[in-house]
Each structure stands twice: as C-alpha cells, then as structure tokens.
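Every protein chain except one is present and positioned as in the full complex.
Right, subunit A next:
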Amino acid sequence: MAGTSMRYFEARGLTVNYDRVRAIADVNLAFDEGQVASLIGANGAGKSTTLRAITGLVPLAGGEVWFDGARIDQLPAPRRVEIGVAMVPEGRRVFPQMSVRDNLLMGAYARKDRGAIASDLERILVRFPRLKERLRQGAGTLSGGEQEMLVIGRALMSKPRLLLLDEPSLGLAPLVVRDIARLIIEVNRDEGMSIVLVEQNSRMALRVSQYGYVLETGRVALEGPSDNLLNDPKVKELYLGG
C-alpha cells in the first residue's frame, strides 16, 4: 500500500454472491476513526450483505476489508470480534431465554481482559437504566425498544472499536426510534466510537451520520457528506419521501 494514505476503515471492491446471484458488487467504503457512516437504500439493495461481509458472516467473492491498518477479510469471524468489530444484527436477535445480564455477558465473550468485564457491565448499565431494572428478566420479555438497547449494550460489552448497526430502528415506534438515534449519537460522541449504520429510515440515518452511502441493486449509487445527501434532490425524492 505504498504511496496511498490509508483510512481507518476501508472496504475495497466488496463483492458477495448468494448461490451465484450477485448480492453486492464492487462496494467501496471509507471513513475515519470516530466517524459515523450510514448505508441507506431500498430493501434488497445489499446493505445488510455489506455488513455481513465485513463481519465475516458471508464469504467474499472479491474485495478486501482493511481496519486500523490491518487486512481483516481473511480472518475467521470470531477473530474479527476479538480485534474490535462488533455487529448488531437486523431484527435484534437477543438470546430470548437468557437473562438480560447473561445477554450482556455474552457480549463480552471474546474479550481477553476478563477482569474488566464486571466494571464495564456497571458502566453500560448506567447508560441503560431500563436494562438495569430488568437485569434478571428473560430478554424475550422485553419490549422492542428495550431489546434494541440490549443488543446495542451487548455489542458494547465486547469493547468494540467499530460498531456495525443493522436496521436498529426496524419495527420501532417513532418515539423509540428517536431514543435509539440519540443513543447512537451519544455512543459516538462519548466513546469516540466509529459506527456504520445501515437503515431503511434514511432521514434518521443521515441525521445521525457524518457521511452517507446510497446503495442501489448491490452497488454504491451515490455517496457524500450526510448533509449534502439530505439536500440532494434525487435522495430527497427516492429516500426521504419527497
């Protein structure tokens, strides 16, 4: 990579096939430490696939992923969690029959500094007082908004340096979506956390992020600073409801 200056996170030419059908093709992403980047686009545009490729849940048919100076796309998925890439999957996916506390502890599974887990749990419960009240409750009994907070808290327990959020607002009431958006902003601001936010709720995503990508049928159709995208006539018409 001589001669080129490397960004904190770079995905270069990501290509993924599902049973020979191309899901994403030549997707390029790049952002700096502490930034929030958003991926917006219609259903099936390849947003989730892009995140799954970054975490190693799906194999790459082509392309590279670079994170903090190291190439990570050849690492097995568990190893990527160890080096600080955490993903909150679409549809929340709490462990429903485990307590809130055990869900959070699962988040810390890959950590090497086990002595610090207890104090981090305390710290996260300060951020999520609702979870603290429900610590012994089964995660399946929480409301949708509480479950979303739980899975974000669970991801934070892995002490990530890069947080990937897949449709955190999906199926939540508008007021709850606002809470989640505020939470993402706070986590980014307070911990300097780099975040990739995948959203169908394009307005929310562009307001929370500094830089945005618009995916169409598996390709990056448009990218730019989020403020510019918010005012782009095409984005307005197609993704922000006119």
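Simple rule for what comes next: a contact is a pair of C-beta atoms (placed from the backbone, for glycine too) under 8 Å apart; a residue touches a chain by one contact, two chains touch by 3 or more; residues count from 1.
Note that in this section contacts and distances are computed from a predicted model.
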Among "Co-chaperone protein HscB homolog", "Grasp-with-spasm system ATP-grasp peptide maturase", "Branched-chain amino acid ABC transporter permease" or "Probable glycine dehydrogenase (decarboxylating) subunit 1", go ahead and choose the protein name stored in UniProt for the chain not displayed.
"Branched-chain amino acid ABC transporter permease"
Of the listed residues A:A110, A:L162 or A:V198, which contacts the missing chain in the full complex?
A:A110
Among A:Q35, A:T55 or A:S226, single out the residue that touches the unshown chain.
A:T55
Contacting the left-out chain: of A:P96, A:P129, A:G171 or A:P225, that is A:P96
Residue of A:G13, A:P78, A:G144 or A:G192 touching the missing chain in the full complex:
A:P78
Considering the whole complex, not just the chains shown, which residues of subunit A touch the missing one?
55, 57, 76-82, 86-87, 89, 93-98, 102, 105-107, 109-110, 154, 158
